[in-house]
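With one protein chain withheld, the remaining protein chains of the complex are depicted in position.
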């Protein structure tokens, strides 16, 4: 099975570790044996001016996933919304009302579906590829999340050259390390069986970085970059 | 403490990774230090004609657990239903109504208890051994689950000789490996502190197998067997 999935992650934190906005939306193509991506596309957001409600993220994810899917022709697209795997093109009001989710979630999806449902339907009519709202159960979405952490670290390395000091909150239980000109992201959950990502990037001179637990949010790490100058 | 527990697991998957039916019910005797089984009994189901509602599984588990308990005389039997450790012989209608479970769960147990409650009462009267509905909290039930994964892999190795290609969904976060004439199952959750199982079995010639994440269900692995011919 060839699956395209998208996710958004990595958050700029202020000095009290509060998130200001998200950094990177990533779409990935994942193929057997389903441990990393064989194609990756990234789109950076402006974390200093970000809609933290989650609506912007899911729109960005669907757009980027469709862009990658047009190129690689997967069997299916996974979207990071946990609606039991329902096809997004079928999400009309009565169907949303029948979902086993909170009233708040229903309101959000009724709003979102005005834009996303026609997009999904059109894409399906043109390509036969379904976009399913499978969310947390999907391994490819987790791999997209790991890549969003890698690209957030890369963003922080660039940003710290200007700002001197950057704090990034990585996605849940993943670490980032830098080996030579590779930035490597790894799941810290052994139950996920070795999910990882690698992106080539030469870190700029004159920076140091460290990775440590976010003291306010168990199982989440912080990637901190400081300029030596 | 000497505990007998039973569980059912391992699912035949179709080519889209959808489960068709469960493969193996296993009863185990678990003794201190509670990391593996000292006695094992297995009963294979017909996964191509399987009641996926879960009612068949729990009946099979109770029968097989009693069969093993008659032989090894444990202190208690653990059943894989999460009812807070209540004794199954006490599960009459008013008691079930008073449980803190869903209405759906109550209906299922009212139905199940017609058969299981008298069986548990009779077994207790004869032996003094309680059967308790402890479910997910029990380590021996997890060990039975790991053995059900091992036996599902063994089933797949035999089945692939005929069918040429078999996909099995293993129980949650466990892996299976084959070393010589041993099939080994291990929990992937380090918090479980090294739970494992070993079954002697010589894999047939002419097969290859691989283990990889189920892309549709995070933290579950697939055991795939293919005939080389």
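Order of writing sets the chain letters: A and B. Residues in each chain are counted from 1.
Following the convention adopted for this analysis, a contact is a pair of C-beta atoms (placed from the backbone, for glycine too) under 8 Å apart; a residue touches a chain by one contact, two chains touch by 3 or more.
Computed from a prediction, not measured in an experiment: that's the story for all the values here.
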Seminar exercise, completed: Across A:49, A:103, A:126 or A:210, the one contacting the chain not displayed is A:210
Problem set entry | Sole residue of A:23, A:40, A:195 or A:221 that reaches the chain not shown, by the stated touch rule | A:221
Seminar exercise, completed: Where chain A meets the chain that is not shown, the residues are 16-17, 172-173, 175, 188-190, 210, 212-219, 221
Exercise. What is the set of chain B residues that contact the non-displayed chain in the whole complex?
Worked result: 1, 3, 30, 32-35, 85, 134, 136-140, 142, 189-193, 195
